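Complex shown without one protein chain; remaining protein chains in place.
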């Protein structure tokens, strides 16, 4: 075998060689923008230059055929430059308004929905799941495909009070992050330990240290050094699983899905907010997770009907209050909604302000 | 000595026998009220009955001569019924408007300021201090007398954006409670232990348990069982002093005064709020504490000039922001203002929202 | 011949200035040569001046009480009795006032007479917990003073690890915002739990306070373990004619700036015809708009109370506000009051059994979690108890379906109940 090649540690590449010429020319000198229609952004530079951005949905995990098809479209109907957004949508940039419609027609014809701009529901930010991760309780791409089929209309139209950012994650680690709506795995039973494997596979002190509630103790089980879990303490978070695969947390039955709302990253109007638990105990029902889709649609319907323009999910709920949220969505409020984690005091209603 | 009398455990007395007849008659049936002038409330009942309340300041700790003088005034100029308010002001109730002025004139003549209503600065809620408490770092009545002399005009006029509730406390326990402005003792040195007395006076486990930061350890000092304090940990709170007087926390030099703002009990508009540290290191300068009065007046001046009608201290600051508060009051911001107590994470600015 | 007045140059500085001076009052007492307390008050002034000079306190506690009671007296013994022998003892009796702090001048005079016979002549109206504080007497006169006051119908208040003296706002007696009978609620609970006040044996102090509305004029939310505040379930009552008068008199900008934009939940809006529209579903009963337009707005008719638990001062985990454990209950019928007392006694019992030594209700709840407390006292969870649901996934939820069923059942029930 040939001698090993020495890498060039070049890091993050300079984007200018790949950037649309109009964007290069007007870099840092943009004046304003508007949205002629859903899926299209129109930015005007101080120089007077204009650029139209057409945004389309993809499956993120793309086969080369799909990518090449997008490239063909980009060459024929756009100007050979594209971007991928934070949410894995593709953006085509064109220098004149009259290129927009043909491009949209072509994209739709080839099965790429045009939308995801402004106050629409954009692509769901998601993760790896059964396709590639080593610790997933469910799939990622499949959940997203199933949901986006249901939310197709909302992706292509701007009918929501504000942008809706949805995320899914295939374990409680939650690589998908915070979202206006977040759909995450929630385990409901402590891990079952494969004691024969612990000794060879796991650094026991590391695993013990990972547990957020100190529920794991080193133990000798049938002669071998292993671990034991205090099931009274265990909150079934699965944090012990990555460092120690024998601590089987994933379970086809007891690994459920939970739904959270009100996560927000922007500092726009309200400060950034974490998403809050609203529903749990939903079955991990591959391949299309209908029960999850049901709840998500209930929440979106209430938000769409009741929120005021520009109110993000968390801002809407802050105004109408949680009692009303549960009323409007018909979701049950349980003792599990009341936080008991560190600092939970701050989540209690420390006032005489109540709603009826 | 005579045989001991058996008490009647009667508890809290029925107020009706002492209540003004118009208040008895219209109990629970009041319609509305207004304030004809500072110090005077005018309540109208659904029955059409009216009652005028004239409110005057007292020293709270009153000698019988003062009390009898107030009774004489109550008999001659009012109708023999009075109340004391949550803030130790006295209220005289009269059944007709034309009794109001004479009563006010008389009260003022006898040295009882009429006011404390509406958006004025009411009497300072305070505590025992050197007069009676067993653990005070400073006096209570004296601090209040000195301050109320300075705030006299603001008590008699309603010129503040909203009610201003001031409290003082003679140790960090703070019996005075939360206030728009709170003036409390803040110790700056760990207790010096009188080791000879610990053994006989203190239950050592109790004292150890009282320390919020676990800085106290049982120890044997020159042969006797005593206690020792880890001065690195000690936050000088004085909590060990009540259960163990030999742990001398009070010091004429190092027991300073700190000033806090934005405490609020009502759930009106904003939720109730705790007061926040703004100034410390002020000398315990009896008998008139001029340095304290200075800072208090600085804060009040900024609030009076800048807050909008109905904004309580905390609400004003929430709107303009803390950077501006320190700018307007000219008070320094230091590392001590940044919380490091449990849950302090919640006090950090977890957003990109900044003010300049 | 009469004992000399002490030199009090520092205290003398507190006699100048317009505010009533307690020093002048103390001097009057010290100079009442015909009274038994004169010399005691001379030495008290002496000791106080000494404190001002040295900037230190000189009182220590002890045990003094009245027959049959384990609390209610705050004993004070001087550490500088050698210098000031006549005020070597200076105990305080805490006496519960009539609920709402109503007095006749006559009653006040009687109290003065008692305290001239048995004490220092110094009385505080009131302590921060609401007691009348008869300040300054010796051990012997503690009993005689109490006996006379007790004959008059007055009783000792709280101290130590027990139930404390309570406060209720003026409320129904003179306030249109009152949403329940504050003094009755106070007396229902306090006068049925006196054993825990007079012979304290709880883990730590426990306070009850009663405010007729969210304005919270007795600071119940923060300064009591068990806060009862008035509220209402139906719509705010609006007299639109009066609204128009306010707007006509003060202008639209005033209405927008002082009412509309001040509503914490954006529930108020000003119609073009100068009437108000209120979104009562979003209203949190904060009282603001009602406070501003006392003549035009008032609480609804379906009045009741909200109960908060756990307010306290700073030891040893930091200040706590009370938090909602009963979002709403009616307080009209005898049954309602019995239920209130039942909730109070359940909380006291749970506190007695579950709190650690010197731990307040709020600290206990912080330690065991709100849900365990609710289950312990038999109260159902409600979204009004939280400002938001949990934001972390660290919880075991395998009982989800059962809990969800409970909620549905309750909602069904409620729906049925609300005829």
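Just so it is clear, A, B and C label the chains in written order, and each chain counts residues from 1 on its own.
To be clear about the criterion, a residue touches a chain if its C-beta (ideal position, glycine included) is under 8 Å from a C-beta of that chain, and two chains touch if they have at least 3 such contacts.
No experiment lies behind these values; they were computed from the predicted model shown.
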item	value
Neighbouring shown chains of the undisplayed chain, as defined at the top	A, B, C
Of B:237, B:286, B:299 or B:313, the residue in touch with the unshown chain	B:237
Selected from A:59, A:95, A:194 or A:298 as touching the chain missing from the view	A:59
Where the missing chain touches subunit C, by residue	261, 266, 314, 318-319, 391-394
Hidden partner chain, residues of subunit B it touches	172, 174, 184, 186, 188-190, 212-213, 234-237, 254, 256, 258, 262, 274-278, 280-281, 317, 319-326, 332-341, 344-356
Touching residues on subunit A - with respect to the absent chain	4-15, 17-20, 23, 27-28, 30-34, 43, 51, 53, 57-68, 70-72, 74-75, 80-86, 88, 90, 93, 111-113, 125-127, 129-139, 141-142, 145-146, 148-149, 152, 172-178, 206, 209-212, 239, 245, 250, 252, 255, 265-270, 272, 274, 284, 286-288, 308-310, 341-343
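Everything that follows uses one rule, which is that only the chains that are shown with their structure count from here on.
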item	value
Maximum centroid distance from subunit B, chain identifier (CA atoms)	A
Averaged-CA centre spacing for the pair subunit C and subunit A, given as whole angstrom	48
Averaged-CA centre spacing for the pair subunit C and subunit B, given as whole angstrom	13
Interface hub residues of subunit B, defined as touching at least two other chains	267, 272, 343
Contacts with two or more other chains, residues of subunit C listed in rising order	214, 216, 221, 229, 264, 284, 286, 321
